[in-house]
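With one protein chain held back, the other chains of the complex are shown just where they sit.
Per-chain residue numbering starts at 1, and chain names A, B, C, D, E, F and G are given in the order in which the chains are listed.
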Amino acid sequence: MPDVGIVMGSDSDLPVMAEASAILQALGVSAETTIVSAHRTPHRLTEYAANARRRGLKVLVAGAGGAAHLPGMLASHTVLPVVGVPIQTKAFQGLDSLLSIVQMPAGIPVATVAVNGAKNAGLLAARILAASDASLADRLEAYARNLEAEVLEKAARLESLGPEAYLQALSKAVL
Amino acid sequence: MPDVGIVMGSDSDLPVMAEASAILQALGVSAETTIVSAHRTPHRLTEYAANARRRGLKVLVAGAGGAAHLPGMLASHTVLPVVGVPIQTKAFQGLDSLLSIVQMPAGIPVATVAVNGAKNAGLLAARILAASDASLADRLEAYARNLEAEVLEKAARLESLGPEAYLQALSKAVL
Amino acid sequence: MPDVGIVMGSDSDLPVMAEASAILQALGVSAETTIVSAHRTPHRLTEYAANARRRGLKVLVAGAGGAAHLPGMLASHTVLPVVGVPIQTKAFQGLDSLLSIVQMPAGIPVATVAVNGAKNAGLLAARILAASDASLADRLEAYARNLEAEVLEKAARLESLGPEAYLQALSKAVL
Amino acid sequence: MPDVGIVMGSDSDLPVMAEASAILQALGVSAETTIVSAHRTPHRLTEYAANARRRGLKVLVAGAGGAAHLPGMLASHTVLPVVGVPIQTKAFQGLDSLLSIVQMPAGIPVATVAVNGAKNAGLLAARILAASDASLADRLEAYARNLEAEVLEKAARLESLGPEAYLQALSKAVL
Amino acid sequence: MPDVGIVMGSDSDLPVMAEASAILQALGVSAETTIVSAHRTPHRLTEYAANARRRGLKVLVAGAGGAAHLPGMLASHTVLPVVGVPIQTKAFQGLDSLLSIVQMPAGIPVATVAVNGAKNAGLLAARILAASDASLADRLEAYARNLEAEVLEKAARLESLGPEAYLQALSKAVL
Amino acid sequence: MPDVGIVMGSDSDLPVMAEASAILQALGVSAETTIVSAHRTPHRLTEYAANARRRGLKVLVAGAGGAAHLPGMLASHTVLPVVGVPIQTKAFQGLDSLLSIVQMPAGIPVATVAVNGAKNAGLLAARILAASDASLADRLEAYARNLEAEVLEKAARLESLGPEAYLQALSKAVL
Amino acid sequence: MPDVGIVMGSDSDLPVMAEASAILQALGVSAETTIVSAHRTPHRLTEYAANARRRGLKVLVAGAGGAAHLPGMLASHTVLPVVGVPIQTKAFQGLDSLLSIVQMPAGIPVATVAVNGAKNAGLLAARILAASDASLADRLEAYARNLEAEVLEKAARLESLGPEAYLQALSKAVL
Partner (left out) sequence: MPDVGIVMGSDSDLPVMAEASAILQALGVSAETTIVSAHRTPHRLTEYAANARRRGLKVLVAGAGGAAHLPGMLASHTVLPVVGVPIQTKAFQGLDSLLSIVQMPAGIPVATVAVNGAKNAGLLAARILAASDASLADRLEAYARNLEAEVLEKAARLESLGPEAYLQALSKAVL
């Protein structure tokens, strides 16, 4: 049984949510990915959440957009920590998704990340698991050191090239 | 069995939602009022919505604030028309409630009214029932004529008194 | 005489509003579609709304953008339920349309759906008619079961393929 | 017949809108004040606007809140310039009123002022009339010089007292 | 000397502001168009506004974006009516422009129109001039009747073709 | 050493943040509470976060308002899960706090809860710890059942009294 | 001649702006305080800004609310650094003031601080002067150390008392 359950309201959310599974895989955390729609499959939502702890899942990651009820409704059916990812939308760019997910009433929390922040949702799930898994915590510290090293390398290069030459190099890399 | 089911996420919403039951009573429409919390009583939500049509209810009116999932989740469990009332909140004054209710995905509609617009939710429920009840439609037309008459009377008084005297009369009436 | 009158402020709203007529047709509900501009044809608006009940219409669906006065003004001239569709706009992405439609004063309700939510407006009109038409209610329940089945099928496929392969399949389908 | 027609959607708007009539009176411009509700008295709205030019009115000033349709609907029924005053609201502080008034479609303009800006609406009506009334334009220039003189006097006092003493004097004046 | 002075903060605003001069020309109203930047040419702003009445201008139309100070600063230097056009911006889509123009303090009004609403600014200038020019008022009424006729024609065509065929015809017209 | 570290930017945040320590205490979770200001004590921030894991803390809960940098900067110095509480503010009611906390860049997640949602922050910390503490998970399930029971009791009372009598009882209880 | 000129659009802004003069006085920086209204005294604005450098002023601090044109217009007439303070407003809580001040076009910068952030405006003026005044820079470092010490003292007290006792002590201090 995987440790993390990644769910989303629609397969149109997959391009965003796949970043959560990718980072978890890179960190050696087992995860399953599926679709659970709060509005179109409400019974599946109830079952998925109600059985999650029994099935051995330890964290849920849920992405949804617009009137985004999936993360909050999952959190109503389980005591597992639920990480919510507000998906960007056309009319409100994700403000609707964000407020629908983060403004939960007292009693039922959802751990909300940035709009389209699925990568961070995966990392947050890993941090949660690492609270009782020192080896994973060490891998997360290594990940952070890598992030730092990447920035330091780019900083050194920018200082050496100067902004104009760096900018030209950037444009070429894009092409 | 009443025609309209009025539900709210918390009894703190009752001062607003009681306006829905009051206007329905005034129009001679039968209604029941109760509490159904999407997050604290998710099973009750499922049951209430799933049984609503069978129990003979014809319209649901649901008020909720913040990450307001109640109206949308009811609409996921029934094909009855659901009227959603966004309750005003402290941090976002109801913008969170409004977006959480109105921005439903294609397939599951919620008939949303103004922030704290419970009176209009009741009137909308009555209009929905009146689509197949000519007598109720006539009572709604009478209600509209009354609204018009009230405005005309005030307009006549304002034209006769002038703005300053009318304003003074208003202040006294408040005191 | 059709049961639903679908109106819009401008023919530039038709690509959105045609989703309302399409879903009503699919559900076997009769509808007429026309243009009524609150600002450019105010007399037509008055006539259309004032005669709607007499002509046998049972629900109005109205789409408008910006200072979107059409749904609210229709609701001022008839006691039929009016469903308002806020059309997305360039400067405010539909926030102006949404607030202009949903924030009606007490006495005159408009059943507001999501920005560009014309499909849901059609479904809401169907739910309203189904309140007194058991056969239509059954068709709506079948429609909901279809939505559910579609999601379950996709969920099964995603679980079987895994997120990466599903994502690749998605991209190919788009191409 | 007065030159300016000041209308509002409800007598609850009068405390704000009375500032328009007061400044017009101070500038020697004749005005009438009455109530016209777009939603509760739609026929009165049509008549008031359609007859305004014939009755000799030259400018309309209209205040409304929430889904504020009054100024725009007046402007649809007359070619007189219409000044719109967005009234502050509880849930959205007047953002709803502002967008409902200012975001008119091409063809039908409304001259919008600040939220609760009824005094400026009166001044704008006076500027419009002054475009063909040199004496009124001169009175407006005198008004502007007075505003300037008031500020200069306060500035001199603040420079002479210093901020602390001035602040103390201010607080006492309030008490 | 023309009746209307159309100014803008930058020639990048011209694609929008040219709609004001076009509609005024179509209505037979004389206008001049030029650039006045509140921030880059503050002395020119002072001169343009201070001399406007003396030069015989009767209305000013000013477009500006972002921290849009041009319309308000013009209104501070003249008693002519000033119509402000908030230009759409990249970061805030014109919300910054709108609030910078419409939220003027008591004493100095600006007649604000919709974001990018230059056509309506021209029409508003015409309405202002028509308050003392019956012939222009008649031309504005004819313009309104034309708008109405155009909508009625499209409505008739949509009713005759039905939404799908009309939509196809629309798409072809675009191609 | 406690399991949870609760920190806030200023003691003015304590009335809100004390709800986090209270709920953790009620759930039998050990916690420490202190002040760490990202801006006024940046060295303390670095030390607190960098030592947190070594000291045996397992989750951090951080409240901050306005340009709320505390939660994100803590998360930059530790791999422990950090729960962020946006504190309500005067000018933007907490929108500034929320966006400053939730919109973290890829690589460094913060688990954001509602504006002033310190109780939920405490509950989220408990859920995180419960991922590896079955007894705590059971206490959280009992807590959820209690929430449900409270609502059911109130629902029964509202159904029995009806909305008016219940409302009167509510008002008396407040007095 | 003082180093800093503190100006505001109206004496109603003084309760906020006096915090700028107070902190500058505490830091030993000379400042003058006066009223300059962009809209009611536009000539005074031009003179004040155009003469500022010649008079020996080195930094301007300007507070304004609503359509807040004062800081930007000052910056158009001088090359001195101008610090803008958005004053909180009734309808938009200062969002209008903030956007009117911060969204200046390329070429004319305004150094914007938080809504009602006059204390920080004073501190920013001091930092600007300290760029060429090492003694003032040292006083600013001492000020920062004091801020840090205050927080550390409160943190120690909170850790020693615990949140409940500290909260009680806070409440008593307020009473």
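Just so it is clear, contacts are C-beta pairs under 8 Å (C-beta built on N, C-alpha and C of every residue); 3 or more make two chains touch, one makes a residue touch a chain.
Since this is a predicted model, take the numbers as computed values, not measurements.
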For this session: Give the labels of the shown chains that the missing chain contacts, considering the complete complex.
Result: A, E, F, G
For this session: Determine which one of E:Ile35, E:Ala50, E:Leu152 or E:Ala169 touches the chain that has been left out.
Result: E:Ile35
Problem set entry | Touching the absent chain when the full complex is considered, from G:Pro2, G:Pro15 or G:Pro109 | G:Pro109
Problem set entry | chain E, residues in touch with the chain not shown (by the definition above) | 6, 10-11, 14-15, 17-18, 21, 32-37, 40-41, 43-44, 66-67, 90-93
Problem set entry | Where the unshown chain meets chain F, residue by residue | 9-10, 38-40, 42-43, 46, 65-69, 72-73, 75-77, 89, 91-92, 95-96, 99-105, 107-108, 110
For this session: Tell me where the left-out chain touches chain G, residue by residue.
Result: 53, 58-59, 79-81, 83, 98, 102-115, 117, 119-121, 123-124, 127-132, 137, 140-141, 144, 147
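Quick note on the criterion: only the chains that are shown with their structure count from here on.
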For this session: Determine, using the mean of C-alpha atoms as each chain's centre, which chain is farthest from chain D.
Result: A
Problem set entry | For chain A, residues that touch 2 or more chains besides their own | 10, 40, 43, 66-67, 91-92, 102-104, 107-108, 110
Exercise. Pairs of chains that touch, anyone?
Worked result: A-B, A-C, A-F, B-C, B-D, B-F, C-D, C-E, D-E, D-G, E-G, F-G
